[in-house]
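Removed from the display is one protein chain of the complex; every other protein chain stays in position.
Chain lettering (A, B and C) follows the sequence in which the chains are written, and residue indices restart at 1 in each chain.
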Amino acid sequence: MVYFSWVREAIGSGEELVDVPPDTATVGALVDWLATTSDGHARAFADRGRLRAAVDQAFVGLDAGIEGAREVAIFPPVTGG
Amino acid sequence: MVYFSWVREAIGSGEELVDVPPDTATVGALVDWLATTSDGHARAFADRGRLRAAVDQAFVGLDAGIEGAREVAIFPPVTGG
Amino acid sequence: MADGQTIRVSVQREAIDLTAEIARMEGEGAGGIATFCGHVRADADATGGGVTSLELEHYPGATEAALLRLATTAAARWSLTAASVIHRVGPMAPGTRIVLVATAAAHRAAALEACAYLIDRLKTDAPFWKREVRGGDARWVEARGGDEAAAARWE
Partner (left out) sequence: MADGQTIRVSVQREAIDLTAEIARMEGEGAGGIATFCGHVRADADATGGGVTSLELEHYPGATEAALLRLATTAAARWSLTAASVIHRVGPMAPGTRIVLVATAAAHRAAALEACAYLIDRLKTDAPFWKREVRGGDARWVEARGGDEAAAARWE
């Protein structure tokens, strides 16, 4: 997992290795499970509408599958430029 | 009168003072009269569709009036930028 | 991608050298060059405190890939001879250049439209996050709804 911006700050870390429960099929399900792992995760993921994701560095929706994924990123809407 | 680009080259001069015949009301009429004053003027003004004009430095159509004008310019369509 | 298209993207902590980028494109024989350069604004907020610093975080690897994809797409769509996207990361003072987009083409409309496309799409498609520091306070900048709309007009 990699996190950015206030998601990273709420969790208190920009990276973590996780053993995903075997029945976790989508990014959204992964977020649901991560939110149960600590208060920081729960705070970071409280408002799903403010979360965006990437699987193996490609932007995806929260309904995207994660089978075979090596890196999943969760972050707020981007604000560059 | 002031001339630019190939209009100037055909006439052989970029400026001339003219005594306009008293019944000359428009830029077009002025061009008609000037075309009779030399072969160069006739060549420069042969194709009216390729001529543009300004009266006292403001762009106008050939049907514009010239009463009170101090400076009339005749030139081809502009090609700057 | 057609022959003779020069694509360059950079995500860097160093200052953006606009002069060098233009000179590089001119050296390649560009007809028309359009650029857009964004700067750190010192907007005063409701309490009157201006921005003292802006920090840019990004997603290493994914950012460069996103910029390259955008520049390559623009180069093909508008037959550009060159496209550059340079984005700074790290802390920046007000007035500093954050981003430079430069596009070169034989026709001016192509260069200008591609430049607008790149800056619009970069705002929604490239993983950067801005954090404003105002004196002792810091806050993450919220995404603007208008950016989504601006990006969508190129679909």
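One rule holds in what follows: a contact is a pair of C-beta atoms (placed from the backbone, for glycine too) under 8 Å apart; a residue touches a chain by one contact, two chains touch by 3 or more.
As the structure is a computational prediction, the values presented were derived from the model and not from experiment.
Asker: What shown chains does the left-out chain touch?
Answerer: Across the whole assembly, the hidden chain touches B, C.
Asker: Among C:A111, C:A126 or C:A143, exactly one should touch the missing chain; which is it?
Answerer: In the full complex, the listed residue that touches the missing chain is C:A111.
Asker: For the chain left out of this view, which of C:I7, C:I22, C:L68 or C:V133 touches it?
Answerer: Touches the omitted chain: C:I22.
Asker: Which positions on subunit B touch the chain that was left off?
Answerer: Given the touch definition above, subunit B has residues 2, 4-6, 54, 57-59, 73, 75-81 touching the missing chain.
Asker: What residue numbers in subunit C mark contact with the hidden partner chain?
Answerer: 18-19, 22, 26, 29-39, 41-42, 95, 97, 106, 108-109, 111-112, 115-116, 119-120, 150
Keep this in mind: only the chains that are shown with their structure count from here on.
Asker: Counting only Cα atoms for the centres, state how far subunit A is from subunit B in Å.
Answerer: Roughly 73 Å separates the two chain centres.
Asker: Could you work out how far the Cα centre of subunit B sits from that of subunit C, in whole Å?
Answerer: 49
Asker: Let me have the rounded angstrom distance from the C-alpha centre of subunit A over to the C-alpha centre of subunit C, please.
Answerer: Going by mean C-alpha positions, subunit A sits 26 Å from subunit C.
Asker: Out of subunit C, which residues touch more than one other chain, so two or more?
Answerer: In subunit C, nothing touches at least two other chains.
Asker: Which residues does subunit A have that touch at least 2 chains other than itself?
Answerer: none
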